[in-house]
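With one protein chain held back, the other chains of the complex are shown just where they sit.
Every chain is named by a letter (A and B) in the order it is written, and numbering of its residues begins at 1.
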Amino acid sequence: MIGSLNLNRRRFLQGTAAAAVAGTAGIRLAQAADVTIGIVYVGPRDDYGWNQAHAVAAKALKGVSGVKVVEEENVPETDACAKTMESMINLDGAKIVLGTSFGYYSPFMVDMAKKYSAVQLRHAAPLWTPKDPKNLGSYFGYLNQAHYVDGVAAGLSTKSNKLGFVAAKPIASVLSNINSFMLGAKSSNPSATVQVIFTGDWSMPVREAEATNALVDAGCDVITCHVDGPKVVIETAEKRGAKTCGHNASQAPLAPKGFITGAEYKWITIYKSYADDLAGGKALPNMVSGGYEADMVANSPFGAGCTPEGKKAAEAAIAGLKAKKPIYTAGLKDNKGKVVMDKTYDNLDPYLDQMNYLLEGVVGSIT
Amino acid sequence: MSDSAFAIVFFAIVGGALRVSTPFMFVALGECLTEKSGRVNLGLEGTLVLGAMTAYAVSYHSGYPWLGVFAAGLSGAVLGAMHGYICKLPKVNDIAVGIAMMLFGTGIAFFFGKAYIQPSAPRLESFSLGAWTGNQQIATALQINPLLLVGIAVAILMAWAFANTKWGLIVRMAGDSAPAATAMGVSVDLVRFLSTTFGGFLAGVGGAFLSLFYPGSWNQGLSSGQGLMAVALVIFARWSPVRCIIAALLFGAAGAIGPALQSVGITQGYYFFNAAPYILTLLIMIASAGSKRAMRDVPGELSITK
Partner (left out) sequence: MAEIANHLGTPPAATRMNDLSIRVRRSAEYVAIPLFALAVSAVLFSLFLLALGKSPSEFFQLVIRGGFGTAFSLQNTLQRSAPLILTALAVAVPARIGLVIIGGEGALVMGGFAAAALAIPMVVGHWPPLLTWFIMAVTAALVGGIWIGIVGYLRHARGVNETISSLLMTYIGIAIMNFFVEGALRDLSNPNKPSTMPLGDAYMLGKMPGTDVHWGLAVGVILAIILQILLTRTTFGFAVRVAGGNARAALAQGLPVGKLIVICCMIAGACAGLAGFFEVAAIQGRANASLVAGYGFTGILVAFLARHNPIAIIPVAIMFGGIVASGGLIQRRMDLPDATVLVLQGLTFVVLLTSETLYGRFKIFQPPTTDDRT
């Protein structure tokens, strides 16, 4: 069942040049004027991380004339998010609802889409399939590409060849970032390994700091992370004299000495395309996703921690990704020795969205 | 586990105890004083968070982190005084007010703290107790902040004062038997009000450690329940300031186990390693409780243990 689903989506994605697809069944808005858009955030809009990245980019929508934006933050992934969306639809008259947290999708946004067929719902994760309601959709940036570039630069900026990764939870998008970071590092420095520590939660500042210290104590001299707010990890590593790669937004100012580069989303590309569609009276596509080739992710400006060779290799890697050079090549094994890449996969292949393993070269376990 | 891996884990645990324990220490000491006087303040989680925010904001604006520490203490004292004043009214339940104050303190901190999530404020400096060894590993593990020493000093002072001073006796009497204290001409309400206020001050200082030293950043997830846990640790420490210190150190050390084991490649079941502080505390309580001694230490007027 999963196989056929993947096939559908693969074909679906292949037909797209910029990976921005206009859904055939998307409802054409009568006119751009008088549209209320509801945006739901899982944390505070100014968390200096995931939510803020969305909130800043979503300002593009506010600039469209006739568009009213209502926002609610700190909405947990329970029926509270369904109720919030329903409240936006019923009380604010929202015609478009954007949910920005993974756990909103199923069952909540799927249920909302079924219940309110005249409302368009879009969700920030690559989860929509053509089998889901047509008034629902996904948008997503493949940040692992930028983490790959981080890895390339880090591989040439490390002395100990041990890189550390502080991760929140072993979910597919996090695992993909870890694996891509490792593959990037290996591509520029074959003796590099990545040590991962899972904190078990998205925002756990004390444990994130402890994890960073533990990695440095274990000999890692480059630290990166995938947690909601990377500030603590970056600052702790800087204090310990380790180099850092950022996540979500630019943390360059936090680490004047050791910052290498960082992986950043460019949600603005997506929200801007939504804004343009609305202004032009066009339907919103069901699926908007992409990486470097679609200008949906980026790397932070290189910092003092990056060696000149690292910068050069990273820039070459970016050019490669823009030309869709694949990251996951045939024959790669997980860190238990099983071959998990039976062939070379396109960077946007849905198979990669199902990732539930750490590749060889990563020290760590997902359970 | 190889020798070097063992050393890494060992030093990580020692270092963790020194790094992580201070906020638990201050909150537990504050609560210890409050409970000794016969009142419970479950709201110190909110105080901790407000203290963290205040310290960061004041340090950011003034450039003096220690001024931030003092301001954090004051903000905690204000919340403590509020709690102390409200609970002095007849028929008001101190446990419930504490929980409501936790929401209130957190809300105020989050509300005014929005502007301080991004900026970098001047932090507190640390020094190493192990620098003389010349061993890098030991020197880093023994990095400590003066607040840790302040906390230990406060604990010893409190223990001494409870045992040897008139003030200590008055606080204990208010906590053990209000009628007896009243008969001696002591205003129980006043004693409890002051104890709660000063307890709030200490908890606020604990918050300053979080935002200005370790992890040394302000955001909404900063505390994630440490204040509540610290209040619980007072029961574990059986209302002794010195045991509060030991409990806090133990709890900090246990918290370092999870990340340290993962860093040397022992990764299976990290959820349980991360839960080690809770599991260990519970096991120690089961092993040590049940004795008559535990009952003897309980302040008689305490609503939480009646």
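By our rule, a contact is a pair of C-beta atoms (placed from the backbone, for glycine too) under 8 Å apart; a residue touches a chain by one contact, two chains touch by 3 or more.
Since the model is a prediction, treat every value here as computed from it, not as a measurement.
Remark: the omitted chain is touched by one listed residue; of B:G105, B:G151 or B:G221 this is B:G105.
For the chain missing from the display, the contacting residue among A:Q52, A:Q120 or A:S173 is A:S173, taking the whole complex into account. Only one residue from A:P76, A:G281 or A:P308 touches the chain missing from this view: A:P76.
Contact with the chain that does not appear here is found for just one residue of B:A7, B:L67, B:V150 or B:A232, B:A232.
Contacts to the hidden chain, counted on chain B, fall at residues 46, 82, 86, 89-93, 95-97, 99-108, 110-111, 113-114, 228-229, 232-233, 235-236, 269, 271-272, 274-275, 278-279, 281-282, 285-286, 289-291, 294-295, 304-306. Chain A meets the missing chain through residues 2, 38, 44-46, 70-80, 83-84, 86-88, 90-92, 102-103, 105-107, 125, 127, 169-173, 200, 353-356, 366-367.
Here is the rule we use: only the chains that are shown with their structure count from here on.
Averaged Cα coordinates give chain A a centre that lies 37 Å from the centre of chain B. Contact residues of chain B toward chain A in the complex are 8, 11-12, 15-16, 19-20, 110, 114, 117-118, 120, 137, 140-141, 210, 214-217, 219-222, 224, 226, 255-256, 258-260, 262-265, 267-271, 274.
Here chain A touches chain B in the complex through residues 43-44, 46-48, 164, 195-201, 203-211, 213-215, 217-218, 228-229, 231-232, 235-236, 239-240, 253-254, 363-365, 367, going by the rule given at the top.
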